[in-house]
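Yeah, one chain of the complex is gone here, protein chain that is, but the others are all in their spots.
This part shows subunit A:
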């Protein structure tokens, strides 16, 4: 009985701790009845708040490009390391988890000189942030892909495919990838959620994205800024829910 009571107390306290700010955001952003309809009216939004519109588009583009870049770099690498270079796996794992241990602010200090060169060669567009973001999402994406690879016997499957006449490309595309689909999907969703919520690096490198725009907007139009924050949060929630559904669907299948 005491345990049940304790459990409910913890759940209630945690629930209030997480939900209270969100409830406050809902309450604050609905004080002006015009706010939420505005978010659904893109032409008006982009006319009234051009900086916010630019931020939203920039973040969406960053999320998309980072996801592609992450998948192209990470998935083949993780598979290759498993298949051919098992000895360097701990090193790769360490490297991929490194960004998690370095605070974003420290990362920026290191990235600033690198971005001076990026500015010089590619220009100062906000899309160039994808290079930093790809590093930033590595810990999460790597873990997701690696978990997927652990769930199947990659080595035997690859050897079976090779003995049947597949080259390495066919092995990866037709045998390994279809069996780690949900893991790859997880990595992609986590990347999108992370990029949509990123503020520090974008702000300190003087580039724009959704969070930078929200922060900027907070100074002039607080309700819209809070509403957009909430919408971005909800989008991330939806992504994570889709992720867990995709995971459990796969669990049922096998």
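The rule is simple: contacts are C-beta pairs under 8 Å (C-beta built on N, C-alpha and C of every residue); 3 or more make two chains touch, one makes a residue touch a chain; residues count from 1.
By definition in this document, contacts and distances are computed from a predicted model.
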Can you pick, from "Hydrogenase maturation factor HypA", "ATP synthase subunit b", "Response regulator" or "ABC transporter ATP-binding protein", the UniProt protein name of the chain not displayed? "ABC transporter ATP-binding protein"
In the whole complex, of A:22, A:157 or A:235, the residue touching the missing chain would be A:157
Full-complex contact with the absent chain, from A:33, A:90, A:103 or A:167: A:167
For review purposes, identify every residue of subunit A that touches the missing chain, sorted by number. 152-153, 156-157, 159-167, 170, 175, 178-179, 254
